[in-house]
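Other chains dropped; remaining ones untouched in position.
As written, the chains take the letters A, B and C, and residue 1 is the first residue of each chain.
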Amino acid sequence: MIRFNNDYNHTAHEKVLQAVMDTGTGSYGGYGEDEWCRKASDYIKNLVSCPEAAVYFLPGATQANFIVCAAALRPIESVICADSGHIFGHEAGSVENTGHKLIALPQREGKITAEQIAEEAAAYYDHGEKEYLTVPRMVYISFSTEWGTIYSKKEMQDISAVCRKYGMYLFVDGARMGYGLGAAENDMTLQDFAGLTDVFYIGGTKCGAMFGEALIVVNRDLQKGFRSYMKQNGAVLAKGWLLGLQFYTLLQEDLYFEITRQADVLAVHIREAFQAKGIPLYVESPTNQQFVLLTDDQMKQLEKNYIFEYMMKTPDGRNCVRFCTGWNTTREEADRLICDIAAL
Amino acid sequence: MIRFNNDYNHTAHEKVLQAVMDTGTGSYGGYGEDEWCRKASDYIKNLVSCPEAAVYFLPGATQANFIVCAAALRPIESVICADSGHIFGHEAGSVENTGHKLIALPQREGKITAEQIAEEAAAYYDHGEKEYLTVPRMVYISFSTEWGTIYSKKEMQDISAVCRKYGMYLFVDGARMGYGLGAAENDMTLQDFAGLTDVFYIGGTKCGAMFGEALIVVNRDLQKGFRSYMKQNGAVLAKGWLLGLQFYTLLQEDLYFEITRQADVLAVHIREAFQAKGIPLYVESPTNQQFVLLTDDQMKQLEKNYIFEYMMKTPDGRNCVRFCTGWNTTREEADRLICDIAAL
Amino acid sequence: MIRFNNDYNHTAHEKVLQAVMDTGTGSYGGYGEDEWCRKASDYIKNLVSCPEAAVYFLPGATQANFIVCAAALRPIESVICADSGHIFGHEAGSVENTGHKLIALPQREGKITAEQIAEEAAAYYDHGEKEYLTVPRMVYISFSTEWGTIYSKKEMQDISAVCRKYGMYLFVDGARMGYGLGAAENDMTLQDFAGLTDVFYIGGTKCGAMFGEALIVVNRDLQKGFRSYMKQNGAVLAKGWLLGLQFYTLLQEDLYFEITRQADVLAVHIREAFQAKGIPLYVESPTNQQFVLLTDDQMKQLEKNYIFEYMMKTPDGRNCVRFCTGWNTTREEADRLICDIAAL
C-alpha cells in the first residue's frame, strides 16, 4: 500500500534526520535559547527580507494558529476566515476556546476575496461602534488552502489593502507554504508575504521536517510578550534546538523549496491522469493536494494499492477523495498510481 | 563547559535516536493512530497494571498539565497545589488561562501534606455550598518535586485518601517520574501511582526522549473526549508515532528506569562531595536535582568549568544553586565535578 | 413621539413599581436568600408543574444565556443555534468568550427545524468520535424568536426528541416568553416547556419588570453549582429580593400573561393596518414584534410621530423596520399609529 492520504506520513527528510542524529552528543541551552534557533531565525529573517521580524519556532500548526489569535486579540475581537478554514472546522474550536468568535465567510475553492472581507469589515466599521457586536480584527487565510488552491499576488495585495484600511491583522497559515510557493502558477514570494501580512508561517511538519512551524511575526505590536503566550499555551519546546536545527537544515540549498515543488509536479501529473481518463476534478488545484470525484467502482479499484482520503459523498452519488503527494513521494510511486488510473 | 544546569540539554538517548532514524523509510497513520502508539500504550497499561487506563502521548509537560485541568474541571472548580508547584510559578499562568483558580499551599521541601489538603478541602466542603468560593476539585503534586524530593508511599496513600473523601481528583506531574522512582529511598511503584491517583504521567523529555510525556488517565470520567481537549489545545502531534516509538524504545529492558536511576546515583555522589566539604544543602534531595548554598567565591570557582542553575540569593548572602544530573550525565562528568568540589 | 422601537423603554408595570416602593422600609437577606425569592421560586415551580426544577433569578438575559452555556458545557462542547439567534449576533460574542463554538444554522423566519438539528447532530454523532471537531451538546432557540415568530408544540416536540436522541441539552431563551405564549396561534404552555426542555426562562425585562429573568433549570445535572456560575459571572444581585418580588408580583392574577397578550393583540392590529395598506411584511409574526417593508417616503412620514427600529435595506431598496408593542403600549397609542398608517 502506498500512502497518498496526506503529506505527513513520513518522519522527515533524510538530511533532517541526519542533522538530528548528529546532535546526539552535544548539549544545548533550553527553550529555544540555543545556537540552532538563532541561526535559523537569522536565516529566515534574511530569506524574507525583513530584519525587524521576529521568528518563533512552534511544534505544531494548531498551536501557531490559536496562539497567534490569543496573543493578538482582545476578548471582544473576532477573526474573519473562510468557512473551509482549518481553524473553523478542523481544530476542535481552539480559537473559540481562547474566547474569540470566528466570522466564517463562504469560500470558493478554499478562498475568500478582498470584496467579501471588505463587506464584512464595512458592516462593522462604517456604521459607528456597536457594543453588541464583536470587532473584526484579524483576517486568517491559508496558503495553499485546504482545497489546494493558492492566492495570486494581486489577490493578496487586495486583501492586505482591506486589512490595512480597517486596521485588521492579516495572518497567513502556511502549514503548506512550500507547496503553495512551488506551484507552477504561483507568483507570490516569501518577501511578498512579509510585506503584505502581519504574521505568517513556514510549515515544517508537512514539508520535510519531523515537526515544527516557523512563525514570522512581522508586526512589532504582535511580538510583545509572544514567548509568554507560547509558554502559557505549552508551545515552548524544552529542546528547542530540534526546531531551529530542522528549519536551518531544510532551508540550506533550497532543499525545502525543491522537495515541495517536486511534490506539486507529481501531483499535477496525477491530476492530468485523472483528467485524461475523464474523471472530474472537485476543484482545480495546482499544488500537492488533488481532489477528484470517483465512482464507487473506481474508488474500490484504487483502494487496493493506495491509501487516500475520503472527503464526502457528492449529491450525485460520487465520492470526493483527496490524493496528496508529499516531499517524500517518489516519481515511482506517482508513476505507479498514474498507470493504475489509466487502467481504470 | 559541562552542563549540570538541567536534565534536558541533550537530544535523546542513542537508542531513541536510532529508533527515530529507523522510521525514515516507513509511512504511518497520523495523529497518534499508528502501531507505535498502540504498542507503547499497551506496554504502559501492562507496566502500570491498569488495563482500563487510557494512555495519551503529548509533546510537552506544560501541555499535559493545563490540558488535564481543562479537561477535568468545570469553570467554578479549582486546583490545590504547592506554592512551589510547576503550574503555579513556571508555566506563565497556563492553568488560570484556562479559567481555573490555583489554591497554593505553603510547601516544605517541595511537598504538601495530606493534612494541609484536608484542611483546605474541609474549609470548603464541610460548611455547605458557598457560591462565592471556587470548588477545590483537584490536587496537583509532582513526583519528584521541583526541589528534588519525593513522596513516600504512606504520604501518597494519605493524600489519595483525602482526595477520595472529598471527591477531588489526584493528578501527579511526572515530568521527572524516572528520577523519583530511581531514588534509593523511594518505595512507590508505577502500579502504586495507577492505584492511588486519577491521572499521572511518565515524563520523557527529561528522561531520555527527545520530547514527549506519556499521560496515563486512570479515571474513566477523565478519558471522555480527552483527545479533543488535546487537539483543541494543540497537543495532538501530526506524526504521533514519534511519541509512541520513543516511549516504546525507552521502556524496553528497563532502559528508562536504569538511566534515570544512574543519574540519581551520580547526583547523590555530588551531594556527598558538597557535604564532605561542609557546603550546606538547601534541601536534602535523593534524586537528580541537588540544591546547595555556595559562597560567591565557590560559585565563581565552579562556573569556570560547569553550567549550573542559579536559584536565588538567601537572606544570609549565600547563593542557592542547582546541580542537575540527567540520563546523559556520565560518571566521568560527575567525577570531574566531584574533584573540583573537593578542591574548593 | 411615541416609542414603538422596542419592548423595554418603560421602567416597569405600576404594580411592580409599587411593590418595590413598598419594600422601602423592610430589610432582607442578601444574594437571593430571602422570602420574596423563595415565594417566587415556589410559585414558578408550581406554575410550570415541575417541583424538581430549580429557579434562579438573574438581572439580565445576556447573563442568562452565557451563564447557562458556561455551566452546562465542557470546553470542547458547542451550541447549535439559528444564525439569527440572539447569542450569535447580538451579545458581543459572549458565548465564544466563555470558550464555546456556536454552530449557526440558517434560520427561516427566525426558526430552525428538528431536521436541520438532526442533520448537524448526525454529522458528528453517527460517524465515530472525531477529535478535531467540537461536540454539539446544546441546542439554543428563542420563544418568541428574534423575528417575532413562535414554535408550535409539534415543532418543539420534534426538536426535543432530536436533542434527547443525541444527548444534547435543549435551552429556550424566553426573554419574550410572555409575548410568545400570548400569541393567538400559540399552543405551547409553560408546562410544555418544562416537559420538553432542559432549561428555559421567563423574561421579565421585556415583559413588565424593571429587569430580571426567571431561569428554570429542569435538568438536575445543570443545577449543580449553578449559583457559583452566577456569582463567578456577576449575576448574583446583592439585593436579590428585588428580582423575586418583581416576578411574584407580575405572576399574581396572571398579570404577566395579560399584559403581554394585550401587546400581541395591538401588534396584530398594527400589522393588519400595514397589510390593509398593501405594505408588505418582512415576516408574518403573531407576536408583539412586527417587521414591515417601507418605502423611504413611508418611513419618513412615520418617523414624524413614532420611534421604531431600522433593521436593514432590502435588495429592492425598501426599508425593513420593526414596530414593537410592549406591555406598556396603550390602545390609544396603537390606534394613533393605525390611523397614521391608514393615512400613508
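Annotations
Here is the rule we go by: a residue touches a chain if its C-beta (ideal position, glycine included) is under 8 Å from a C-beta of that chain, and two chains touch if they have at least 3 such contacts.
Every value quoted in this text rests on a predicted model; they were computed, and no experiment measured them.
Every protein chain here shares one sequence; 3 sit in place, and the complete assembly counts 4 copies in total.
Please note the rule applied: only the chains that are shown with their structure count from here on.
The interface with the largest number of contacting C-beta pairs joins chains A-B.
Taking each chain's centre as the mean of its C-alpha atoms, the one that lies farthest from the centre of chain A is C.
Of all chains shown, A has the CA centroid lying nearest to the centroid of every protein CA atom. A separation of 50 Å divides the Cα centre of chain B from that of chain C.
In chain A, the residues that touch at least two other chains are 91-93, 97. Touching chain C in their complex are the following residues of chain B: 31, 70-71, 74-76, 98-99, 129, 131-135, 225, 227-232, 236. By the touch criterion stated above, chain B contacts chain A in their complex at residues 3, 6, 8-12, 14, 17, 20-21, 23-24, 26-30, 59-63, 66-67, 91-94, 97, 205-206, 210-211, 228-229, 231-239, 241-242, 328. On the side of chain C, the complex with chain A involves touching residues 75-76, 78, 89-93, 96-102, 131-134.
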